[in-house]
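A single protein chain has been omitted from the complex, and every remaining protein chain is retained in its original position.
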Amino acid sequence: MEEKVPRSNIIETEIPMGTVHPAALEPYRVRLFVEDEIVQEAEITIGVNHRGIERIMEGLPVEKANSLTEKICGICSNSHIWNSCRTAEIGLDIEIPERATYIRVIMGELERLHSHFLYLAHGCETVAHETFSMRVFYLREIVMELLAMIGGNRVQYGCSVLGGVRPRCDLDEAKLQRLKEDMDKIEEGLTGFAERFLADSILISRITGVGVLPAKQAIKLAVTGPSLRATGVARDLRTNMFEYDDFDFNIVTQPDGDVKSNLLMRALESFESIKIIRQAIANIPEGKVINRDWEMFDTDIIESYIEVPRGTLYHSYALESGRVRHCIIRTPSMANIGAMQYACIGDHITDAQLSIVQCDPCFTCTDRAIEIIRR
Amino acid sequence: MFENTAIISILALIITVVVCFILSTLLPGIERKYVHARIQQRIGPPVTSPGIMAPIKFLFKENIEPSSPVPGLYKALPIICFLVVLCMLIALTPYAFAIPALSSLVAIVGLLKVEEICYVLMGSLSKSIMSVRMPFPDRVKGAAHLNTTRSFIEDISAKRSLRMITYGSFPLYLALFAPVTAAKSIFLQDIVAYQQANGPFLFTVAGGIAAIVFFIGYMIVLNEYPFSIIKAKCDVIEGPYMEYASKYRSVVFITRGFLMFTLGVLFSVLFIGVPATLFSPTIILNIVVVLVFVLMMGIFSAFTPVFTNRQLLPSILGATLLGILAIVLGLL
Partner (left out) sequence: MSIKSFSRARAIHVMLVYTGGCNGCDIEIVNSILSPRFDAEQYKVFLTWNPREADVLVVTGPVTHLNRKPLEAIYEAIPDPKLVVAAGSCALMGGVYKNIHGDIPSEEIEGPVENIIPVAAKVPGCAVRPQDVLAGVVSLLPTLLDAD
């Protein structure tokens, strides 16, 4: 399948949904242009939850700004604070203790697990399969408790700080042991879920071929992250990140780019995350978790890209006498909005929300005023 | 003497209907707590909450004017639905067999049709806040297609119910007419008499197939999960019922449980030959049939996603073909 073309150009009516809607976990407006219940075009309006975090970050001391980035998103909060710290660390040449890198990776992968589980649960909820959704939520609760154990809070853990991780997030033997045991529990639960999911022929036939995003179109729309990998393109920024050098993992891809591929991809990628966490537990080095031995100086604009659960996250700012200047944050959903609008085309209205959910939207992350003009 | 029996029948009828009504309010709770919650490995709500306490609670809420072009008609529709179900239950008691116009299959089919048409009207008359009326700057500079007509989400729901009238309810009607082929009469009295003489229709080949078709039709009429496209949560939220508040919402809640009960009784009349009367031990059989149907529906709906037209058409077509097969077998 090269490119999807709408069945006809007739637009019979327009159905707006939102800003509050059961299938959406966050406020956005979607206008579906339909002909006989088949979506011909979709328009997603974001900016509903624009709060202007960069505006607040501008001029704050960099440590404060880092902890503020956590409030961008409640799902991938750790990724934001990690990447924000990473930006400053690159600019200031701060050496991070190895143990801290490992803990950051563990947190990052735990967050990937909880984000992917949320995605699976939300996806099942959107096809109105309440039972599967509840089973995944049950599994997700184990991850949430682990995150609360390490970071002290269920959602915003504030793990990374400049030069390493917060000493509170250091992992002692008991915590490592619990982490290890819970990984077994999660793997067992997820295996059971994946087997049931694949054996459920009604559900599989319901989601196969819905919300198709062809690989060519995905690259054209600059889709990132799992949504891109579900179209068959093996591109994962984790392979380029120095944090992941010590770890052995596979890039999971799925061929079709429909809802089934997306859901399966998340489930399979969760197994890779479990694998990474296990390696990290086994090889975690001894030593300090934070390096406080660094100096502040003014820098040029620093850029940092990392792979977060939903795609590629970009943070960039300059430092001027210890304060943040010219802050730009680009979140994965920014690139994926095009994919969402595209994936709806040609599907039934009931599948339209599913096609949007399929691309893992996180508009709370995305809502910020950015305009990059390259000349 | 004649007057006495008439009065006694009417009294017996009223008592039967009231008891059935009270039992029916428990059904949504049974489905929610003992089927869905058990499958989902949680405790679930108390049995009385969804079916009894929620409607009573809504009675005491402010009677807010629904946003609808014809509020009077819109508010009357759930009451019509309730009366339709009530008539159906009355038709299924042995006391109504004296009125041939009511206790025939044609009347039952007609009543079910009224119910379905009510969904269409409800959908097209409801204009809820959740879509077009949401105060949001949609038509602004730069937005796509500024001049299209705009539909409420309930309008899609109305369109879907119209579609369901045309083909969705075929399985149930075919299943209803399968016993007719055996009894050679459309009057419930004759169908019951035939089965009491020759054993339940359910245990013949045609009857077995028709029972499966009846179950599928039962789920379609009740809009339960796989067939709940007219009130699918992921796009139309609650569909036709969006704007009902207070008393009218409680009638909507009650009607659902009552319809579950009535359809179960309909099955026991047509396929087992047991009309509903409180003054015979066979009422236990009626209640068991109702419970079995509710439990089966609960299990089925807990494991299925919502179907779109792509799945609905083949599944309904399959059920229709099965129904035709049952009728042909019955005729042979």
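Which chain is which? They are A and B, in the order written, and residues in each are numbered from 1.
Keep in mind that, in the parts below, a contact is a pair of C-beta atoms (placed from the backbone, for glycine too) under 8 Å apart; a residue touches a chain by one contact, two chains touch by 3 or more.
Computed from a predicted structure; not experimentally measured.
Between the chain not shown and the residues A:39, A:72, A:212 or A:265, the one that touches is A:72. Per the touch definition above, the residue from A:19, A:40, A:79 or A:336 contacting the chain not shown is A:19. Interface note: of B:9, B:49 or B:148, the residue touching the hidden chain in the full complex is B:49. The chain not displayed touches subunit B at residues 32, 37, 40-46, 48-50, 52-54, 56-57, 59-64, 66, 128-130, 133-137, 233, 237-238, 241-246, 249. Contact between subunit A and the unshown chain involves residues 19-22, 25-27, 47-53, 55-56, 68, 71-75, 77, 118, 121, 125, 133-134, 137-138, 140-141, 153-156, 362, 364-365, 367.
Definition applied: only the chains that are shown with their structure count from here on.
The touching residues of subunit A, when paired with subunit B in their complex, are 11-23, 29, 31, 33, 37, 41, 43, 45, 124-131, 134-135, 138, 200, 202-203, 205-207, 348-354. Taken together, the subunit B residues at the contact with subunit A in this complex read 36, 39-42, 130-132, 134, 136, 138, 143-145, 148-153, 155-156, 159-160, 225-226, 228-229, 232-235, 237, 302-311.
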